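Below are the structure tokens for one structure; questions will follow.
As you look at this complex, bear in mind that one protein chain is not there, while each of the others sits in place.
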Amino acid sequence: MDRPKVVEYSKPLCVEDYPCGAFKAGHLVQDNAGWRVFRPVIDQQKCVRCLRCFLVCPDGAIDKSGDRLEIDYGFCKGCGVCAYECKLGAITMVREGDETDAGL
Amino acid sequence: MPGCRIFVSGDEAVAEAVRLARPHVISAYPITPQTVVVERISDFVEDGSLKSEYLHVESEHSAMSAALGAAAVGARTFTATSSQGLLYMAELLPYVSGARFPIVMMNANRTLATPWALLSDHRDSLSQIDSGWIQVYCEDAQEALDMIIQAYRIAEDPRVMAPIMVNLDGFLLTHTYEMVELPGQEEVDAFLPPYRTGNKMDLDDPKTVCYAAMDEYMEFHMKQELDMRKAPAVIAEVDRAFGDRFGRSYGGMVEPYRCEDAEVVLLTLGTVTGTARVVVDAMREEGHRVGLAKLRFMRPFPRQEILEIAGRVKAMGVIDKDISVGYEGIVFTNVNSSVCDLASPPPRINFIGGLGGRNISKGHVRGMFGQLLKLAGGEGMERIQFINVGCEHNG
Partner (left out) sequence: MATNARELTNTEFLYGHRACAGCGGSLALRLAMKVLGPRTFVAIPANCMSAVSFLYPQISFTTNAMISPFPATGAVLSGIEAGARALGFKDYSVVGFAGDGGTADIGIQALSGAIDRGDRVIYVCYDNEAYMNTGIQKSGLTPFGSRTTTSPAGRNIPGAAGRKKDMFEIVAAHGIEYAATASIGYLEDFLKKIGKAARCRTTSYIHVLSPCATGWGFPVEQTVEMGKEAVDCGLWVLAEYEDEEFVLNRKPKEFSCVGDYLKKQARFKHLKEKEVEFITANRDKKWEKILKNWKA
């Protein structure tokens, strides 16, 4: 998985320690996993790696760096665009907490 | 090029100073009586004596926005405006100061519509004293030239990192010709080093600027205030350093004139100071113990300096070329909030004059001192007095 990671942040102890203007780019202190009601699950047997899901994900949560496409569940919001757009039906939306799904 | 003496208007003196300060980016939009500044700078860019990017923007709002964008990548920037133009860019003023960008801007003080008028008063800049900008007011073309150069060094000081508005009275200063000492480029380069900052977007170490801070907004702005409190010391330091190198210094936050043993003191802003100086000299000759204090900065406000003067005098006057309608002059309010800390502050009169460019003559200033001397002698005086009004009023 090659996706930006959440880092530890603690508020400065002193007002003077706040930035004088510029602050770090790409600084994530919290994930978005809690937003999700349904989670996309890729059936790797059906997937032909056409990368449609990677292309259409508004959150960029699908990683194509490995042999298999992987979803960053830290930042997937469960919108379902990937599953809707998958021509092969290789992505299923599974309700969070539902343990019956074999893909997990 | 070595230094020399030149005969120029206030606007031209500003343009010359900008050339010497070598900003990377200039955004320009014309407005009377600032226009000569952006015209002369365009001449310098055209003839190659100033190597800056010169942006023809389509409004004052965009003039400051373009300066903001350039400052955001670490460029030294300059822009200039006046009056309605300053108010049109008002959205940008706290934006720039909150982002801690040391932009330098010249403002040609001109009144606000309506009624429309072109001449000078201070209603434009004083309406923006809460914007987080340092505000300096100049008395003559030499001070204007020198303050543009000093402004960059003050603004870019890592202890300060705040934008500066250099104010010149419209026409009275912007269009009046004077002999001015023009420093040499090498001397200015030695006084004003190239701008280096960590407060910028950086290709080698990507950054964000002008971001949102919902939970911690308060801390960011308290930091801005704490840093602004360091500015008076930096202003004094830069004034001394400028004096050491160029032989001219201006007294830092306030320039007192014959205040040592004064019974009454008049506080001024901008060119009216020159008129008041002449009156002080004349009245001193006649044996009156009068003095004046030129407020050079409105933000940060010279509270300490005013307290020191107020503690020694029997009466104090404040000239305001503005009025906060429904209350009093804006300078007066600021002075009052400082002197109320004294155990027994001197009685004070607010002289409101010069609105829309109405003349304040030596005679008027002499009249003000007359009122102050009576007040010092224990007579009751009107607290707010309008100067040189053309007819009676029943207020």
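All chains are identified by letter, namely A and B, in their written order; residue positions are counted from 1 within each chain.
By definition in this document, a residue touches a chain if its C-beta (ideal position, glycine included) is under 8 Å from a C-beta of that chain, and two chains touch if they have at least 3 such contacts.
Because the structure is predicted, anything quoted here is derived from the model rather than measured.
Remark: the absent chain touches shown chains A, B in the intact complex.
From the options B:I6, B:L118, B:C210 or B:A241, the residue with contact to the unseen chain in the full assembly is B:C210. Of B:S65, B:S120, B:N167 or B:Q224, it is B:S65 that touches the chain left out of the display. Counting over the whole complex, chain A has residues 2-4, 6, 9, 23-32, 35, 50-52, 54-60, 63-65, 75, 77-81, 83-85 touching the chain that is not drawn.
Where chain B meets the chain that is not shown, the touching residues are 24-25, 27, 52-53, 55-59, 61-63, 65-75, 77, 91-92, 95, 201-203, 206-214, 216.
Here is the rule we go by: only the chains that are shown with their structure count from here on.
Between chain A and chain B, the centres computed from C-alpha atoms are 53 Å apart. Contact residues on chain A toward chain B in their complex (touch as defined above): 11-12, 15-16, 18, 20-26.
On the side of chain B, the complex with chain A involves touching residues 99-101, 158, 161, 198-202, 206-209, 211, 216, 219-220, 222-223, 226-227.
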